[in-house]
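One protein chain is absent from this view; the other protein chains keep their places.
And then chain A:
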Amino acid sequence: MELTVKDIQAWLNDYTKLIEENKDELSLLDTPIGDGDHGNNMARGVGAYQEAFAKQLPATISDTFKTLSMAMISKVGGASGPLYGTAFMNMTKTTKGMETIDSIESLTEIVKQGLAGIQMRGKAEPGDKTMVDVWSAVVTALENNQLNEEKIMAAKEATKDLVAKKGRASYLGERAIGHIDPGAASSALLFACLLNYL
């Protein structure tokens, strides 16, 4: 396995498109348990990434992650901005000086650091019905070199039956059961399009 800077940029470009295509659906997921704007917020973030990308033309993997991180932090707001922003900030640091991501171990470590950033900022654990559920399932799958669409979607779907312990959905208690967590859904999109490059 080898991921070049071109692959990483293509991956994030695919992600941008997927967010835009699924904007309404993500907001719809957010409606019963949040305030119905996750899709709009994420679309604003990836739109800012596209703009910044065109201006800065980042030449390295690290700078590419940094461009996405800054776009999320400065444009998204809410909880998703700082959480995705910190994830990609950690991935920026982990890939400093890296020309290519040349092994599955290396990729695992990068995603693991992203997850660590989300958990540091949001203080959520797996099972709390947040994006952490998808990120941690992806890390485990990568560790076993078994990342596939089925595993990503299963992790997303599993948030449906959980009681939310973090974020706005947590205020609903058991009423959040039966609804997929929108942050888990947008994270699933991120990793679903990574599969094309593995």
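By our rule, a residue touches a chain if its C-beta (ideal position, glycine included) is under 8 Å from a C-beta of that chain, and two chains touch if they have at least 3 such contacts; residues count from 1.
Here is the rule we use: contacts and distances are computed from a predicted model.
The listed choices are "L-serine dehydratase", "Dihydroxyacetone kinase subunit DhaK", "Acyl-CoA dehydrogenase, middle domain protein" or "Multiple sugar transport system permease protein"; the UniProt protein name belonging to the chain that is not shown reads "Dihydroxyacetone kinase subunit DhaK". In the complete complex, the hidden chain is touched by one of A:E21, A:D35, A:E51 or A:E157, namely A:D35. Only one residue in the set A:L3, A:A79 or A:I101 touches the chain that does not appear here, and it is A:A79.
Residue A:L172 is the one among A:A116, A:L172 or A:L198 that touches the chain not shown. For chain A, the residues touching the absent chain in the complete assembly are 27, 31-37, 40-41, 44, 73-83, 121-122, 163-168, 170-175.
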